[in-house]
Every structure is written in C-alpha cells, then in structure tokens.
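Shown here: the complex without one of its protein chains, the others still in place.
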Amino acid sequence: MPKGTKIAFVGLGIMGSPMAGHLVAAGHDVTGFDLSSAALDRLEAQGGTAAHSVRDAFRGAEVVITMLPNHPQVEDVVFTNELDPGVLLVDMSTIRPSTSIAIAQRHPRSLDAPVSGGETGAKQASLSIMVGGEEADFAAAKPVLEVVGKTIVHVGPHGAGQVVKAANQLMVGGIYALVAEAIVLLEASGVDPKAGLDVLAGGLAANRILDLKRESMIAREFTPGFRIDLHHKDMGIALDAARQVDVALPVTGQIAQLIAAGRAQGYGSLDHSALLKVIENFSGRS
Amino acid sequence: MPKGTKIAFVGLGIMGSPMAGHLVAAGHDVTGFDLSSAALDRLEAQGGTAAHSVRDAFRGAEVVITMLPNHPQVEDVVFTNELDPGVLLVDMSTIRPSTSIAIAQRHPRSLDAPVSGGETGAKQASLSIMVGGEEADFAAAKPVLEVVGKTIVHVGPHGAGQVVKAANQLMVGGIYALVAEAIVLLEASGVDPKAGLDVLAGGLAANRILDLKRESMIAREFTPGFRIDLHHKDMGIALDAARQVDVALPVTGQIAQLIAAGRAQGYGSLDHSALLKVIENFSGRS
Amino acid sequence: MPKGTKIAFVGLGIMGSPMAGHLVAAGHDVTGFDLSSAALDRLEAQGGTAAHSVRDAFRGAEVVITMLPNHPQVEDVVFTNELDPGVLLVDMSTIRPSTSIAIAQRHPRSLDAPVSGGETGAKQASLSIMVGGEEADFAAAKPVLEVVGKTIVHVGPHGAGQVVKAANQLMVGGIYALVAEAIVLLEASGVDPKAGLDVLAGGLAANRILDLKRESMIAREFTPGFRIDLHHKDMGIALDAARQVDVALPVTGQIAQLIAAGRAQGYGSLDHSALLKVIENFSGRS
Partner (left out) sequence: MPKGTKIAFVGLGIMGSPMAGHLVAAGHDVTGFDLSSAALDRLEAQGGTAAHSVRDAFRGAEVVITMLPNHPQVEDVVFTNELDPGVLLVDMSTIRPSTSIAIAQRHPRSLDAPVSGGETGAKQASLSIMVGGEEADFAAAKPVLEVVGKTIVHVGPHGAGQVVKAANQLMVGGIYALVAEAIVLLEASGVDPKAGLDVLAGGLAANRILDLKRESMIAREFTPGFRIDLHHKDMGIALDAARQVDVALPVTGQIAQLIAAGRAQGYGSLDHSALLKVIENFSGRS
C-alpha cells in the first residue's frame, strides 16, 4: 500500500489510538471511529479524520483496521455494516479463531492480525503481529502493518494469527504461574528468592518473564502492564480455540482457572504477574 | 582447598565419573567408591584410587563428595559410616531438602550442592551448582566445586540448595508442558508449528527450552538429555519440599502427574521433552 | 394448565419426542416442529399435529416448550419468531444460564427448565426438572411439567434452573473421574476392583454412580446412557456459568479437560463412564 492509502480505523482505545497516530504520521489518510468522543478528538489532533459512525468511516476505505475488545464488538462492526468486497479488512483485535474464520467466510479479503507487545509496543510501533489469511492479502497489508509493528509474520490461513496469539497467551500465563510457585516455595523454605531465581535464570529454566519481572514480582509490584482481566479474556479464547479443534489442554485449563481466580479475588486491574498473589493466597501467605 | 586435597568421592555414575576425573586432573588426591567395579576401573584409569568400601574411601579424607541417585542411598552412605566431625561433606545428589537438613543435624559441616547441566555439564565441567549450608563451609568447598562447575552460588542455609534445584525442576517441567500444549494446539489448528513457535520465541513467552528444543520436539526426536524417569523423581522431591514447608503448589502438582504419566506410558527413558507425547496422547493425536 | 392446553413443542429428538407424546396422551393439544420429517411423522402417529415451521407451531399456542441441542438453536427459535407476550415459554434445553437470562429479558414470561434423567427418564416420564423464573409462571407450568417429570423443583430466578443443572453435571463428571482413578489404582495394585469398590460403596465415599455403574465400568461396558459428547457440551456450560458470575472452579476446570480428552480420543459416542478409558490411557493401561 502506497502512502496516502485510505484507511478506516475502528477502535481508538489504548492500543488503537497510538497505532492510528503512527499511520497518519506515515502519510496515510486515516478516518477513525470510536464510541468515545475523546478518542475521536485525539485522532483529529493527530491529523486524522473523525467519522460519525462505522458506516461513515467505511465509506471509500481501501483498508479497514479493527482494534476492538472482543468478538462481539468485531462481529457488530463487521457483520452489520456493508463492506465492499475489494476492501482489505485487517482485524487486529485478539478474538477467538472461529470468529476470524467466520468473518473470512463472509468477507474473504480479510486478515486476522492480533498483536503482542502491549501499550508500550503500540506507542513505540514495535508490536509483534501474527497474521492469518491469504498470502496476497498479507503482502498487500504488510506495508501498513510495518508502520505499527516490528515483527510481522504470516503464520497460516484464516484464524492462524489468532491461534498463535492464543498459544502465546497460554504460555505466558503458564510461565507466570510457574515463577509464582517457585517464589512461594523459595520464600516459604527460607531461601532468598532473588538468589534462587538468579540461578534459575542462568539455566534451562531461563525465560523472558524471569528476566523482566522477577524483581518486581519479588517486590510485589504489580502495576500493569497487561491486566489480569485481559489475560482472563485471552485464556477463554485459548480454551475456545482448543475446543474448536478437539484438543484437550490440561495445563491451560488449570492456568485459566488460576487467572480467573485472580480476577475473582479482585486483582483484575493489576498486571498479570499478580498471579503470584493467587498462588500465595492459595498457601495462606499474604 | 589447595591442590592435593584428599577427596573421597562416592557414586561414580554418569555424573560422578567425569566429575571425579576432573578433580584428579586438577591435582587432587581422589579415592572413589561405587558398587560397579567398571566404575572403579574407570577411576583408576583416570588416576584416582579405588576403595573397597565407603568406609575405606572415607579414611583420611578431608572432603567427602557424594553423587548418588536419591535420598536412601545418601542416607545409607552418610548415616551408616563414621565421619570425622572435621570432614567437609558435600552432597551433590539431588534429594529432598528435608534429608539435607537431617544430614546437617548429624554432621554440621555439610553442604547440599545439587547441580544442573546434566551429563554434558559434568563432562565439560560446566555445571551450575546450588549450595546450601554455612558460609565458611561454602568458602572452603568453592575451590573444589569450581573444578567441576561454572556457576557456583551459595543460596542459603542447609537444604536451600535442594530447594532451588526443586524450583528449577518444577519450572523446567512446567515449561515443557506448556510448549507441548502450544505445539498440539498449533498443529491441530493447521498452523505450521515452526512458524508459530518462532513468533513465540521472539516475545514475552521466550524461554530457553523453546530456543533449544522446539525443533527437536516438532520433529519428535526425544533422545536424552535428561530422562523422564529422573524428572519424575525430581517432581517427587519438589512436592515433598512444598509439603515440608506447608505450601500448596497447584501447577506443580499437575505437572508431577503429567510426568508420572510419561513414565507410566513407557517414555521413562526418553528425554523430558517427550512430555509432548503425553499431551498428544491426551488428545488422541499420535 | 387444564387439559386441552394448546402447546407448541419445538425439538422432537430423542428427548423431545417421548415428552411430546406424553403431553398428547395427557389430553393436551400439541403442535410440534422439528427439522426432521421423521420426527414430525412420529408426532402425528402419537396424535399430535405437525407444523411446517416454528412460526406455524407458535400460532395460537398458550405454552411453548423448546427442547433443543444448545443455545444457538434456542436463540434461533426464540429470537427470530414473534411470540405473544402472554405465552408461557418453557425452555427445557440444557444451555448456559446467560442465554436463559437474555431470553427472559426479551420475553419475561419464560422459564428455564432443564432436565436430568436422560432418554430413559423422558420415555418413563420420570425426569427431574430444575426450574428458574417467576413463581407465578412456575405454578402455571407445573401441571404441564408433571406430565413429563417426577421431581419438579423451582430453584430460583431466571437462569437458576440452568445453574443447578450445571452444578449437577460438574458433580457427575467429577465423580466419574474419581471412580475411574480408584479403579485404576486398585487394578494396578493387584487388588480386585470389585472387592475394593464394594467397600467404598459402604462408607463415606458412597454415591449413586458407584452403585449403578461400578460393575459396568469394571467390565469396560460403555454403552450409553449419556454420551461423552453431551457431557463435553455441558462442561462448557458449567465453565461459562462460573465465568459469568466470576468464580473460579479448579476441579471443574480439570474435569472439563478430561472429558474433552475423552471426546478427542474418540470416545464421544460412548457413555460418560468411559472417562475410565481416559484415566487408563493416561497411565498407559489399555
């Protein structure tokens, strides 16, 4: 897509707002829509155009990007507004793969393109983007995606981007739970958790979460970052994805309940590393 | 410990044999014992002295190193043979922390010093060694341990080395299970697992197991490495360690059963990455 | 409801067909609809009237009963066909509570009334019926429900019937898994499982599944009964119900994966007692 591509951007929240800003800055013609008028004002301040409705935003668009909370919002936008068959629809929301596949059945020229990297990645245009769909559509979307992301990978057919995102989220949730159990075991045994985790970080157990988060976890600092509430949503997607293809994932099933417990215990707005509190409370240590 | 330290080395198996060899090569006076006469011959070929019994090996030793399968063998060696109070006992076996603490109650000048790094680490003298016990004893043992290891860390009081090892093993087992569930989900969804795991390896889910083992796992190559049977033993230690200090570890409890299933399904002699087969079989995919 | 009540019955499958027959036999004026023409023929042979469409069935009905596979079918029937506000809608399908609540928001005169007792209960008019909704509507529906069920209980507001059914299914699934683990442990230990379970059935572990199914389970006879596939659906409902009210259910989460494994391993058409095969396979015993 050359500069000056007409892009409709639906969903201008914490992620969508900076992404739309980068697209404007890259020279594209961005018309955005969001239910929040503050979000629309922000877009205009960035040099984009505020639409009065999704339908209004869609008018004349060559590319439609959606960045929405979950599948009902995406369905609402995509299924109740007319979309020209030639438009390239890029859904960057994290939703269940089955919805991405259903969208592609109605609008074949679509990509599922969920991201990882969070708010920081959106602001710094350094997101990782996992893309499912046709090769030609991926090629067409790539220049636009490169404006907001650093690693952009075509992982397979429609829905594949969502499956990879689901796999990512189940691993991240699981590793947090394991680090939490290690910390609880070390502390309860009278071992300095920092010394212990330093050793673990140097061996086969090494992982990025241990690198980035072990100090804040030991200090019980849980400022998000990525909220438990969002990870809870994503674990629902992972289990739904497994169900759709008839596989049973025992550890994922358990991690989903631990994260649900985090939310139920009132930690929904904390960083997902607060899974440590769930594991602590389970042993009455808090 | 200067060169020429008199070291008794009990347990000359896959790990102990190369370790004893390094100690001889470093100029120490090593007398070893093992129930296998082949192991004793090997030690003599390395320039060490073969003892006829543990008691024989202990005679005149300044340092005793034990490298044995599990706590009953360690108890057998340590509790049924007289040990001069001044001798520094370094148990490098992976056993439950409670036994290390019980040993220290009888023989205060002892260290628990389990290792990670496996057979390769033993051969290349690049083991990580997690040490529990008194600071002064650690200082005294360090020069000897540096002959066989690369990272030697004093992590806390008696038993702390075993606790850190247990934490390491629960994390490693858990990450294998998570990688396995990711692979099964990707493959069942028609997504190329290599492409999917490549993306995961570049984000927050990044971990050393993904780096080292994702290709062999996708190819279903499970040559050990570290056997499921040994990891099964170690998960028993992790749960025992948790029980001793009254903490409950839900994910560790589940991983222990998955690894037990690996053994029960006949994969005990395969690498622990064969946990993938357990997860596959669980979904009838094999 | 007096004799001669005009009842529309939508969903004449394994459960619905005998239920509709009982209602005809009790003197009610039953018009039924099903996508299967064989089902419609069966209804006519029972003395009911076959409708050409849901809309056709609804015409003039005082009571509408739905007995459908899952929430999409119920939504399809209830949300896309006009229903007079005075009509009493009794949904006897097992679906997620949130859909029952959504139905009640659109059509307040509705009851959720899922059943237990299976095909046999439907044929013998001995179903247990758990009813959620308004007291007055329950009172009005009761005479009709008594034609098909033996135990009819008003358990709470809209959705409550489905919640109780979900609680039932999670307990039944869990007890099957426990009986399976007991059998595997006994057999692997060389203990006659019959002798062992006989003792268990006489103590605090006593339960109806042990009474009814221990012999068939030991003999590996898994003729349904209630199929794993259906229980898989119901575990999805239980987890969805928990999610709606923000509770985390660790055992239910695990049982859901075990039943999913049953389906994935190819036992979907067997009785849910075939969970024994999942537990056996997990230990490589089959």
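For reference, chains read A, B and C in written order, and residue numbers begin at 1 within each chain.
Just so it is clear, contacts are C-beta pairs under 8 Å (C-beta built on N, C-alpha and C of every residue); 3 or more make two chains touch, one makes a residue touch a chain.
Note that the structure is predicted; figures quoted are calculated from it, not measured.
Given that one chain is not shown, which residue among B:30, B:101 or B:258 touches it?
B:258
If I consider the whole complex, including the chain that's not displayed, which of C:69, C:157, C:224 or C:268 touches that chain?
C:157
Touching the absent chain in the whole complex: find that residue among C:186, C:235, C:260 or C:274.
C:186
If the missing chain were put back, which residues of chain B would it touch?
Touch set of chain B with respect to the missing chain: 236, 239, 242-243, 246-250, 252-254, 256-258, 260-261, 263-264.
Using the document's contact rule, name the residues of chain C that touch the chain not shown here.
Listed in rising order, the touching residues are 97, 116-117, 128, 130, 132, 151, 153-157, 159-160, 163-164, 166-168, 170-172, 174-175, 177-179, 181-182, 184-186, 188-192, 195-196, 198-200, 202-209, 212, 238, 241-242, 244-252, 254-255, 258, 279, 282-283, 285.
For review purposes, identify every residue of chain A that touches the missing chain, sorted by number.
Residues in contact with the chain left out: 250, 254, 261, 264-266, 281-285.
Simple rule for what comes next: only the chains that are shown with their structure count from here on.
Along the graph of touching chains, what's the shortest path length in steps from chain B to chain C?
1
Central chain, going by Cα centroids?
Central chain: A.
Between chain B and chain A, is it the same set of residue numbers doing the touching on each side, over half shared, or a different set?
The interface of chain A with chain B is built from mostly shared positions.
From the mean C-alpha coordinate of chain B to that of chain C, what's the distance rounded to whole Å?
51
Between chain A and chain C, what is the gap in Å from one C-alpha centre to the other?
37
Mind checking the centre-to-centre distance between chain A and chain B? Centres are C-alpha means, answer in whole Å.
Roughly 38 Å, centre to centre.
Provide the list of chain A residues touching at least two other chains, using ranges where the numbers run on.
242, 246-250, 254, 258
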